[in-house]
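Let me give you the structure first, and then I'll get to my questions.
Heads up, one of the protein chains got dropped from this complex, but the rest are sitting where they should.
Think of it as A, B and C in the order they're written, each chain with its own count starting at 1.
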Amino acid sequence: MTVHTAQAQTKAHFGYRFNLVGIASSAVILAWALAAILAPKIIPHPVGEIIDLEYFGPISDTLWLGSDYLGRDMLSRILMGARYTIGISLAAVSISCFTGVVLGMTAAVSGGWLDAGLSRFLDALSSIPSKLFGLLVVAAVGSSVPVLIVTLAVIYIPGAYRFSRALAININTMDFMTVARIRGEGTLYLIGSEILPNIIRPILTDLGLRFVFIVLLLSGLSFLGLGLQPPQADWGALVRENIGGLPFGAPAVIVPSLAIASLTISVNLLIDNLPKKIRDRSV
Amino acid sequence: MNIRVLDLILSRLFVAMITLLIVSFAVFFATNLLPGDTASILLGQAATPEAAEGLRRAMHLDEPAVLRFIHWLLDFLRGDFGTSYANSMPVVALIGDRFVNTMKLAGITALLAVPISLTLGITSAVLRGSLYDRVVTVLLIGIISVPEFMVATCAVLFFAVYLKWLPALSFANDAHSFADMLKIYSMPVITLTFGVSAQIIRMTRAAVIETLDTTYVEMALLKGASRGRMVLKHALPNALGPIANAVALSLSYLIGGVIIVETIFNYPGIAKLMVDAVSTRDLPLIQTCAMIFCLGYLLLTTAADIVAILSNPRIR
Amino acid sequence: MSNLVEIRDLEVEATTDSGRRVEIIKSITLDVAEGEIVALIGESGSGKTTIALTLMGYCRPGCRISRGQVLVNGKDMASLSEKERARMRGADIAYIPQSAAAAFNPSAKIIDQVIEVTRIHGLMPAEKARRRAVELFKALSLPNPETIGQHYPHQVSGGQLQRLSAAMALISDPKLVIFDEPTTALDVTTQIEVLRAFKSVMRATGIAGVYVSHDLAVVSQIADRIVVLKGGEVQETGSTAEILSTAKHPYTRELLAAFEPRPREVVEEQPDEMKPLLEFKDISAGYGSIQPDGLPLVRAVEGVSLILEKGRNLGIIGESGSGKSTLARTIAGVLPAAAGQMTFDGRELSRSARDRSHDQLREIQIVFQHADTALNPAKLVEDILGRPMAFYHRMGGRERSARIDELLDMVKLPRSVRSRRPSELSGGQKQRVNFARALAADPKLILCDEITSALDTVVAAAVIDLLKELQRELGISYIFISHDLSVVKAICDEIIVMYGGKKVEQLLPSEIKAAKHPYSQLLFSSVPKLDPDWLDSLEQAPSSARIASFDRRQAFAN
Partner (left out) sequence: RATDAVAATPVAGGHLKVAGFTSSTADTLDPAKASNSTDYSRCCALYNRLSVLDKSGQTQMELAERIDSADAKIWTVKLRKGVVFHDGKPLTSADVIFSLKRHLDPNIGSKVNAIAKQITDLKAVDDLTLEITLTAANADLPTILALHHFMIVADGTTDFSKGNGTGAFVLESFKPGVRSIMRKNRNYWKAGGPHVDTFEFFAINEDNARVNALLSGDIHVAAAINPRSVRLVESRPGFVLSRSSSNSYTNLNMRLDMAPGQNKDFVTGMKHLVNRDQILKSALRGFGDIGNDQPVFPGNIYRNNDLRPKPFDPDKAKFYFKKADVFGHSIPVVASEAASSSIDMAMLLQANAAAIGLKLDIQRVPSDGYWNNYWLKAPVHFGNINYRPTPDILFSLLYASQAPWNESQYKSEKFDGMLVEARGMLDQAKRKEIYGQLQAMIAEEAGTIIPAYIAAVDAVTAKLKGMEINPLGGMMGYSMAEHVWFGA
């Protein structure tokens, strides 16, 4: 099941050990990333152009992935959609998990008022209905991609916070934490170097899931008027706008769903199968 | 230690009150910040300045916002949830049935989703790296990566339109027998279960795997404990904190976040009510819904926190 | 006599990340007859624990049995199915782990974990098991045997936990018990009782045993045969008497030689150096909620005062559970004292580490008793050791790397452990990493809580030498908590004896013979001798004497 990369075999002490699933999922992610980067150069048609007078057209020589509900080229729309789905989701998930996890660990380590205050504040934040929140954001700061990213991130911070705090609280009771504390270590070190390595796997799992949620929520927020503007559309929005094609099994709705699934499954499998660093611990 | 928990619950209740107050305040002002007021939104295309002005006066919307908030709050404390701006019905009457419906749906989903997800999460942790584990992961992510509205639509197409086994709509009030219940709830519940279980399964798996690597689980092995015992008696109790939080977060979604399921199955719950209320800036309704969501959320997270504390004697 | 255990050509190897194989055990052949007790002794890291675990058909993660057979009761543990192994584990073969602290589930009550074996194998009803556990607790001279089981693992002392884990193994009346250093954390008085308990249990039921230890004196009391290991290979085998009297192998001789206590060469005391480094008055500390009188519910340390001069060492000895570790934690500021004053290096010392200055924190280092839990399992040894250097001395890159190597050499660890995680180290190796970390800070005072308990005499002697050398060069002071009197005598300028949370006596090493307090007298007379008959020759169980002579304080509030 495990594969040693050529590099690892020659330089036995260094490098990373990959496993097959890890490689496969990285490949899928890389392929999509590449598609996202190259999209503007390789799309056969502009995303807004109508080239098919029919709608929900099938796969054909000219339309490799069929046409959408307006008769636009799906291939182009999906390739361009990759840019937004990957870019925005990645940015949002990084921000939300980073902030949530840092705050969660800080709360666990500090305890007391900081913990209570942060916890209640974030409880309150996540109690505010998301539609109200979204509308408020549009009304207050208008709509742009950065605003979209921050909004998505803010929506998911409380979850990341709760989970990491729960994990960190258990670690915080261990003796090695006491050792580090009486060394005089600051909170930053405690959370970054002592706690994080012990909870990183569940945290990454959480991140993987949050990524899925964000990919899906993205389209919901676009419909609230936040962020992406037509004719651009992320994959979730592609599914949504073409959902009418479902009874006909139109590629316009199937393909973006598959795209989402392939990306999110790969991200999660990669997280489960991250390459391991090879340490030299021979006697 | 029970005193500690009691203490915690009491202090949490107190803090919850304050949180509720803050949330109601935040929601009130958020609503006020939104452009467009109730009167002009209700009038829609017909909103001439005079007409809107008249309606505003009729609904006492011309009072200063703070005053209205205080009025609302005082009434609320007295148990009077106010009257809906949009249709002048008492908020309680509007929410009553729908709240029950939401709780029914949430309850049934939780009863189904939580045990299944915990089982799947734990078993895939135990068999980590195995084919089973991989299949669960792939299926799970595969399922949740399909947008909820698509899952629901597929289900309707398949079970209602083609097979005609189940109704496409789920009017909660129409359930008179157990068979009705089954018919009405199966699709919404399954759709929701898909969404809700993912987080529980994945987080349970991750948290349990973390504790499976510890020396005390190794020791249990050396005592001859079965895999099941190792996991259930030794690994799981030490992972309860994070798991409880994952469960709480997932379930809190069921209280206010099931708008898509409510829309597609035309299930009358409070998520849709809230969205409507926001659209019409129907403050009393928004406030009351927000209080319900907030209370639900706080209850769930407090329960999770208590579980976490009880499960770790060092922080008791 | 048929053999209960037959190990044939056993090899265990670890596969490193790079795919390289490392042989940990190299072709070992070993027998244990029914009812026989065989001791495995040898250097720290020589593979004792590894062999002991193979008897359970188990290898630590990353390792595997690569060759050979481990026959227990005629069944090959190496090739048995997992289900059958599970059936034997706990019921037929029981294991007392080296690190009791890591073996207990932190979230379950002790009693439930102790009787779990009987539940797993359906050996007896729970009520009976509970009664049996209490009997064992009594036999192992645990305080409050009726109620100690209701506590959680973190609420009892190191030695208590170790005895509890022994009870956990013995409760099922197995055919074979594997003792992995079961008395390392015990003071000598308790050790005697525990050894006695082991002996009587095993004799009564004809249990065979594999006794892993580095302490020849202890081993000689209990073992029928001794196997000496080094580097994963058997060096020498023989009956206890043979090994003690006519050891052939140089390593064995070295072990025996190291046992002879080397008294501390008295340093010329320059009077101007006699400044107090650490001083404290009437320190009380403990656990649980604060009572109306301002003191905690469980008072583990009560009204202790002491003075430690610069460049001198203080030994703390005392019964297991007498509050030694608690005292050390109080000095380190981990557990803020409930009452009393402390000064360090002429300045007042805050009770809580939180309020102490950066320098004070650096200057007082504590080495925790449980190396397992004090080392972050997710970090590499080099990161663990490198951090204090970076933190206190802003040492970076190559300099730090060189210093890490230097420290590893000092504590006699191979440099290859640098990139290992704590779980990939043996018990003694962890303990040394734990200690090396304290050294890395360049402190003025090190609080050593049982830093040699898991080390064989040779390595322990080397570590003691290291301590002395550092003291000579850098003027470090030590507070040395240990139950090993020879070690304490070898290094300490002064010794205090603790009992029931109080300081009962303070002596010079030379005055040991003249101890006045009855517990001290008992303690000093309990040091095991390299004589197989020593234990049996003690006429009276010391505990009865002890209990008769003191008013035993209740450590546990019920």
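One rule holds for everything that comes next: contacts are C-beta pairs under 8 Å (C-beta built on N, C-alpha and C of every residue); 3 or more make two chains touch, one makes a residue touch a chain.
In this text, all values refer to a predicted model and were calculated from it rather than measured experimentally.
Novice: Out of all the chains shown, which come into contact with the hidden one?
Specialist: Visible chains that the missing one touches: A, B.
Novice: If I consider the whole complex, including the chain that's not displayed, which of A:18, A:32, A:56 or A:163 touches that chain?
Specialist: A:56
Novice: Looking beyond the chains shown, say which of B:5, B:67, B:89 or B:135 touches the absent one.
Specialist: In the full complex, the listed residue that touches the missing chain is B:89.
Novice: In the whole complex, not just what's shown, which of B:22, B:51 or B:232 touches the removed chain?
Specialist: Checking each option in B:22, B:51 or B:232, the one touching the absent chain turns out to be B:51.
Novice: Even though one chain is hidden, which residues of chain B still touch it in the full complex?
Specialist: 34-37, 39-48, 50-51, 53-55, 57-58, 84, 86-87, 89, 94, 97-98, 149, 153, 156-157, 160-161, 164, 167-169, 171, 263-266, 268, 272-273, 276-280, 282, 285
Novice: What is the set of chain A residues that contact the non-displayed chain in the whole complex?
Specialist: Interface residues of chain A facing the absent chain: 46, 48-50, 53, 55-56, 69-71, 131, 134-135, 138, 143, 222-225, 229-231, 243-248.
Just so it is clear, only the chains that are shown with their structure count from here on.
Novice: Counting only Cα atoms for the centres, state how far chain A is from chain C in Å.
Specialist: Chain centroid spacing, chain A to chain C, equals 48 Å.
Novice: Report the inter-chain centroid distance for chain A and chain B in whole angstrom, where each centroid is the mean of the CA atoms.
Specialist: Roughly 22 Å, centre to centre.
Novice: Among all residues of chain B, which ones touch two or more of the remaining chains?
Specialist: Expected reply: 238, 312, 314.
Novice: Residues of chain C that touch two or more other chains: which are they?
Specialist: Those would be 106.
Novice: For chain B, which residues are in contact with chain A within the complex?
Specialist: Going through chain B, the ones touching chain A are 15, 18-19, 22-23, 26-27, 30-31, 33-35, 134, 137-138, 141-142, 144-150, 153-154, 157, 161, 198-199, 202-203, 205-207, 209-210, 238, 241-242, 244-246, 248-249, 252, 256-257, 259, 274-275, 278, 286, 289-290, 293-294, 297-298, 301, 304, 308, 312, 314-315.
Novice: List the residues on chain A that touch chain B in their complex, please.
Specialist: Its residues touching chain B are 21, 116, 120, 123-124, 126-133, 135-136, 139-140, 159, 162-163, 165-167, 169-170, 173, 198-199, 201-202, 205-206, 208-209, 212-213, 215-216, 219, 236, 239-240, 243, 246-247, 253, 257, 260-261, 263-265, 268-269, 272.
Novice: Touching chain A in the complex: which residues of chain C?
Specialist: It is residues 16-20, 22, 24, 106, 332-334, 353, 356, 358, 361-362, 366, 368, 370, 373-380, 383, 387-388, 391-392, 414, 416-417, 419-420, 424, 437, 441 of chain C that touch chain A.
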